[in-house]
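Working notes for the structure below.
As you look at this complex, bear in mind that one protein chain is not there, while each of the others sits in place.
The block that comes next holds subunit A.
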Amino acid sequence: MAENHKKAAGRLCYLCNQRRAALKRPKTLEQFVIMFGLFVADSTVLAYVLSELNRRHNYGLDLFLLSVDEGITGYRDDSLETVKRNEIQYGLPLKIVSYKDLYGWTMDEIVKMIGLKNNCTFCGVFRRQALDRGAALLKVDKLVTGHNADDIAETVLLNILRGDIARLSRCTSITTGEDGPIPRCKPFKYTYEKEIVMYAYFKRLDYFSTECIYSPNAYRGFAREFIKDLERMRPRAILDIIKSGEDFRISTSTKMPEQGTCERCGYISSQKWCKACVLLEGLNKGLPKLGIGRSRGLDNNHWKDVKQSNGTKNIEGKQCGSLDF
């Protein structure tokens, strides 16, 4: 269709049809795209917009919905209902991967064990990997997430606050992991959260909106509040932060952590074991503080423990060991 169109219109402008065309319109064809629901308003709008564009302009994309079930009673079970309704509304196949299936733990169980502190660390690490595993199961070649401008600005700030130059250099790229099997991209990188919510509201999209019951005091929330204050004073600040993030002079020779693979599950990791495996090991051994925080002395002792036992019980620990990357 796209090629037909070009022939028909010749070199004339697509809009006025009179003067010569000056710009090529890039078209991405035949890619499988997939999306998921985390902040459900964002991903609902993303699902709607992508399926609508795909239909209207014959992009020829195969779209799937992917959602992660963290196992949080009263939060995720409600939002999953919404995602299931979306599956029917947009006619897109839905895949739900759950922490329980992948790791053998639900967030409820994890919180019961470790308390309300640091639980976002577990959830975040596990979700990232769950998405990749879900995407691998669906055999797609691109993962699209609903991260909006507010999210990215917040990440830039957090990386400055915690001194993470490696993440600071890559957190603003619109596509990441292009050398990996499944690149991820964020089409809403420059879209304000407000715009997305308003779009969902005026389009009367069916979305679910509530805060995670375990995260009211998370550190991220503090940065988020600051971003909201900034936006109130100068809406442009959010985009300016992203611009700054893109423009930072970070030399390519800055020492970056080397990317390898986890010895246990084969997932990308800069360490011997990926973070999910370390956290999971801690949970399974009843040492939930393993891999969290700065208490080096304590950690090292546990780490030795883990290493010693590594030889005897390596692969069986993780239930997703059968997944290949």
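Convention: a residue touches a chain if its C-beta (ideal position, glycine included) is under 8 Å from a C-beta of that chain, and two chains touch if they have at least 3 such contacts; residues count from 1.
Here, contacts and distances are computed from a predicted model.
Taken from the listed names "RecA family profile 1 domain-containing protein", "Eukaryotic translation initiation factor 3 subunit I", "LSM complex subunit LSM3" or "Cytoplasmic tRNA 2-thiolation protein 2", the protein name that UniProt assigns to the chain not shown is "Cytoplasmic tRNA 2-thiolation protein 2". When the omitted chain is restored, the residue from A:114, A:241 or A:262 that touches it is A:241. Of the listed positions A:92, A:138 or A:157, the one in contact with the omitted chain in the full complex is A:157. With the whole complex as reference, residues 11, 20-24, 26, 156-157, 159-165, 168, 226, 229-230, 233-234, 236-237, 239-241, 243-251, 254 of subunit A touch the missing chain.
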